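What follows is chain A.
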Amino acid sequence: ELSPAVVFDMGGKFDKSFNEGVWNGIERFKTETGVKYREFEVTNETQREQALRRMAQRGADPVLGIGFAQAPALEKVAKEFPETRFAIIDMVVDLPNVQSIVFKEHEGSFLVGALAAATSKTGKVGFIGGMDIPLIRRFACGYVQGVKHGNAKAEVLQNMTGTTPAAWNNPTKGGELARSQFDRGADIVYAAAGGTGVGVMQAAKDAGKLAIGVDSNQNHIHPGTILTSMLKRVDVAAYNVFKTAMDGTWKPGIQVLGLAEDGVGWALDGNNDKLVDAGTRAMMDSLRADIIAGKIKVHDYMSNNSCEG
Partner candidate 1 sequence: MDEHFLLAVLTLDATLRVATPLILCAMAGLISERSGIIDISLEGKMLGAAFAAAAVAHVSGSEWVGLLAAVLTGAMLSLVHGFACITHNGSQVVSGVAVNILMSGLTVTLGIAWFAQGGQTPGLGEAERFRPLLWPGTEALREVPVLGTLYRELLSGHNLLVYVALAAVPLVWWGLYRTRFGLRLRAVGENPEAVDTAGISVAWLRYRAVLLAGLLAGIAGAYLSTAQNGAFVRDMTAGQGYIALAAMIFGKWRPVPALGACLLFGFLDALAVRLQGVALPGVGEIPVQFIQALPYVLTVVLLAGFMGRAVAPKAIGIPYVKER
Partner candidate 2 sequence: MSQAADVALLPPAIELVGIDKRFGAVHANRAVSLAVAAGTIHGIVGENGAGKSTLMNILHGFYQADAGEIRVDGTAIAVRSPEDAIRAGIDMVHQHFMLVSTFTVLENLVLGVKGGWRLAPALGRARRELLRLADEFGLEIDPDAVVGDLPVGPRQRVEILKALYRGARILILDEPTSVLTPAETARLFAVLRALKARGVTVVLITHKLREIMEITDTVSVMRQGAMVAHRVTAETDRESLAELMVGRKVPLGLDKQAARPGDVALAVRGLSVVDDLGVTRVDDVGFEVRAGEIVGIAGVSGNGQSELLAALAGMEPFPQGEVRFAGTVMTPALPGDPGDLRTRGLAHVPEDRLGDGVVGAFPAWENVILGYHDDPAYRRVVLIDRPAILADCAAKMAKYDVRPADPHLATHGFSGGNQQKLVIARELERAPSVLLVGQPTRGVDIGAIEFIHKTLLAMRDAGCAVLLVSVELEEIMALADRILVMFEGRIVGEVAGETADERTLGLLMANAAEGDGDGSR
């Protein structure tokens, strides 16, 4: 009787990061509960509203919108269908029938930054973003703080892939950016660039350097090359939206998922356990605890549109 629906954003459900994370979560929901969901992948700005409305019209409930770009459309449609439950990831829409889920990417990025600083032999690490947008700056800003926290003298090289939508799907450019950072002395590169990251990780592998994955656990892609992945548990979030709706425990409002909520984190598994020694693990655990406890304050770029806090 529950008929959930999801509207993926332009990257598509197989974007190797964010949308794909959502997809993994709701696929798990489907296998666990046997409840099918409706889905749509938008291809232009206008389809967002169309798809959300179409879902609501078809009686879908809850309707999950993925990505900050869907906020205006979702706000409009949620007003039209006050009886339908909506949820949005990565953005706040303040309506009585909308659940907004946002992540503290900067906290997760801080952690992997600290790990990079601790692992780097050259004292230089890199960051590769997809496009220069606030969200990516938030990733970068958290990462830089983590690196500096681990090694105040460490240097962070930063690159953005491009200015067109292709920036999220350009492994070639990603690989080239990574190589340029390796050439300049970096030995660990953090990619927050969707499908572009595939090229970054490949380049790291080819050069015998390390890469850090993003969003979902990407450690398995090149075992031994991926230092870790900054986890942004959109899969859990998406799963929970559907699950709570099914259980009747769904609540509107804003959920901010950080380290404390296990919404973000770093991945340690069989693919990278040799790369992170016990001492470092302990350091990571204590850092995590410190952030949760508020002893370490990770500055959020979005709070003042600047990485200086």
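Following the convention adopted for this analysis, a residue touches a chain if its C-beta (ideal position, glycine included) is under 8 Å from a C-beta of that chain, and two chains touch if they have at least 3 such contacts; residues count from 1.
Regarding candidate selection, all candidates are chains of the complex that A comes from, given by their letters.
Please read these numbers as outputs of a predicted model, since none were measured by experiment.
Here chain A touches, in this complex, candidate 1 (chosen among 1 or 2).
Within the complex, the chain A residues that touch candidate 1 are 12-16, 20, 132, 157-160, 162-164, 166, 169-173, 175-177, 179-180, 183-184, 195, 198-199, 202, 205-206, 221-222.
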